[in-house]
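Apart from one protein chain that is not included, each protein chain of the complex appears where it belongs.
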Amino acid sequence: MSIFFKQRSVLPGFGLTMGFTILYLSLIVLIPLSGLLFKTATLSWEDFWGAVASARVLASFRLTFGCALLAAMINGVFGLMVAWVLVRYRLPGKRVIDALVDLPFALPTAVAGITLAGLYAGNGWIGQYLEPLGIKIAYTPLGIIVAMTFIGLPFVVRTVQPVLEDMEKEQEEAAACLGANRWQTFVRVIFPAITPALLTGFALAYARAIGEYGSVIFIAGNMPMVSEITPLLIITKLEQYDYAGATAIATVMLVFSFLILLTINLIQWWSRRHAER
Amino acid sequence: MTTKTATLSSTSHQALTEPKAVRWLLTGLALAFLVLFLVVPLAAVFVQALEKGLDAYWAAIIEPDALAAIRLTLIVAGISVPLNLVFGISAAWAITKFKFRGKAFLITLIDLPFSVSPVISGLIYVLLFGLQGWLGPWLSAHDIRLIFAVPGIVLVTIFVTFPFVARQLIPLMQAQGVEEEEAAMVLGASGWQIFFRVTMPNVIWGVLYGVILCNARAMGEFGAVSVVSGHIRGLTNTLPLHVEILYNEYNFVAAFAVATLLALLAILTLVAKALLEKKVRH
Partner (left out) sequence: MLRINLKTILAMIVIALFFTTNYALAKEITLLNVSYDPTRELYREYNEAFTKHWKEKTNDTVTVRQSHGGAGKQARSVIDGLEADVVTLALAYDIDVIAEKTGHFGKDWQSRLPHNSAPYTSTIVFLVRKGNPKGIKDWDDIVKAGVSIITPNPKTSGGARWNFLAAWGYALKKSGGDEATTRDFVTRLYKNVPILDSGARGSTTTFVKRGIGDVLLSWENEAFLAVNELGPDQFEIIVPSVSILAEPPVTVVDKVTQRHGTFEVAKAYLEYLYSPVGQKLAAKHYYRPVSPEHADPVDIARFPKVNLFTIDEIFGGWKKAQKTHFADGGTFDQIYVPSR
């Protein structure tokens, strides 16, 4: 615990909770993940570079990170909307809708992928209306975005929802009394309060989409340079018993995701401290 | 004077909710999104599951391998969810009630399993415990089976669902601050008392959401479990893996029938949440 410098607090339990947190984190996450780094370290620099900087891998990085970003943005906008509607408005069958939001977690990713591919293929329920318009979704990068949006959907809703539920009406009432219109109240009072949760949800949806494999491969088409996602390349390396090459790509993905998450978490903490002052 | 008050109250009422048109628009958009991304796929799953009637559906579910898969899935979720719950609460307490350096870094480490591709989450345990891995030869010599057996499946499930409860609680407890706990402290409450009487009631919804998500994901995880399961029929197949097997046998009806079980489980947990909500509020 020496790396964490703790400021005085009157509350008890820091040692116990922090100790357990670090222990559990190390056992489940850090030690196994460090294995990945060690395995990668068995590669020479040239081999590492060859594994992660080939044209095909770079194309897959662009595709994976790009599609994941778009999917997370879609989820950010619509997820907030869904959470808002669920918490603030009266709606018949609200409980059912609420229950549905978790579906993407419970449904195995492979089932999601198969179902989405079936729906958006040229002969599917949705695809048959889109194909005459010249829009192809299944087996194109658009399909990847659809699958990633699906699997990341609960994150934003479920992180924003509790915060909205807990939000006290007093502040909004005060703003209204002071003459703010609804839009001003939302932008100045409500939005800042839910921003940390929204950012968290966005970051999680993004990170989850980057790593997604099971659902995407069924709908992507998997054409090299066009619709081949990075996790598939990792599998490809594994199938050739190239564990080191696979872990090299995995490490790069891991570092990228870590940096994205860290940036968002830093922004959040910084903005909190800023707000407190 | 009276007119002035009247105006103020009417503006404040207006300013507390959106104009009707906006409400309709937002509701419409949100519903359209949910229908497109959730209702239609769910309907597709059920339609395919019931394509050959209820008898075929039921037969797929009471088939022995399916029952074995259900049992295994319940065991795995039953172990991993409580462990992650204890961890999540403890991590959230340490992170939100105290000030220390490197907090954002610690949170990011907790988030990390989300961003790790399921493929990799399985792989890291294979690298560690596999026969070619570091501990594999020792484990094998002592006849301890971790991967390609139940413990390995539990381990990756814990990994995959690791952040859920913690992630749900941290923003919530942050928003709550420490004033109430400090007040309780001054009034002489013990640590556990503060936790159960002051903190818990405030964050109970977050905990529940976290558990529900964690549970749903624990039961539905496919990619990572697939790497460490070995796919032995009736022995190490969880529900999602069983679905894949049936699908690959061109047994589409049975595959989707078993998949609906997972969808129903998600809905069931939400019903449980709704009931609890009622109980707590009254």
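Which chain is which? They are A and B, in the order written, and residues in each are numbered from 1.
Here is the rule we use: a contact is a pair of C-beta atoms (placed from the backbone, for glycine too) under 8 Å apart; a residue touches a chain by one contact, two chains touch by 3 or more.
Just so it is clear, the model here is predicted, and its values are computed rather than measured.
**Student:** So which shown chains sit in contact with the chain we cannot see?
**Tutor:** A, B
**Student:** Which residue among B:Gly133, B:Gly220 or B:Pro240 touches the omitted chain?
**Tutor:** From the options B:Gly133, B:Gly220 or B:Pro240, the contact with the absent chain belongs to B:Gly133.
**Student:** Which is it among A:Tyr24, A:Phe61, A:Phe150 or A:Phe218 that touches the chain not included here?
**Tutor:** A:Phe218
**Student:** Kindly note down the residues of subunit A that lie in touch with the hidden chain.
**Tutor:** On the side of subunit A, residues 54-56, 117-118, 121-124, 138-139, 217-218, 221-225, 232, 235-242, 245 touch the unshown chain.
**Student:** Even though one chain is hidden, which residues of subunit B still touch it in the full complex?
**Tutor:** Per the touch rule, subunit B residues meeting the hidden chain are 71, 75, 78-79, 82-83, 85-86, 126, 129-133, 136, 140, 145, 147-151, 154, 196, 200, 230-235, 245, 247-250.
Heads up, the rule we're going with is that only the chains that are shown with their structure count from here on.
**Student:** Measuring centre to centre with CA averages, how many angstrom lie between subunit A and subunit B?
**Tutor:** 14
**Student:** Applying the document's contact rule, which stretches of subunit B touch subunit A when the two form their complex?
**Tutor:** Residues 8, 11-12, 14-19, 23, 26-27, 29-31, 33-34, 36-42, 44-45, 86-87, 90-91, 93-95, 97-120, 123-125, 127-128, 132-134, 155, 158-159, 162-163, 167-168, 171-172, 174-176, 178, 181-182, 185-186, 190-191, 194-195, 202, 205-206, 209, 212-213, 216-217, 219-223, 226, 239-240, 243-244, 247, 255-256, 259, 262-263, 265-267, 269-271, 274.
**Student:** Touching subunit B in the complex: which residues of subunit A?
**Tutor:** The touching residues are 3-7, 9-14, 16-18, 20-21, 24-25, 28-33, 35-36, 39, 78, 81-82, 84-86, 88-89, 91, 95, 97-112, 114-116, 118-119, 125-126, 146, 149-150, 153-154, 158-159, 161-163, 165-166, 169, 172-173, 175-177, 179-182, 185, 193, 196-197, 200, 203-204, 207-208, 210-214, 230-231, 234-235, 238, 243, 246-247, 250, 253-254, 257-258, 260-262, 265-266, 268-269, 272.
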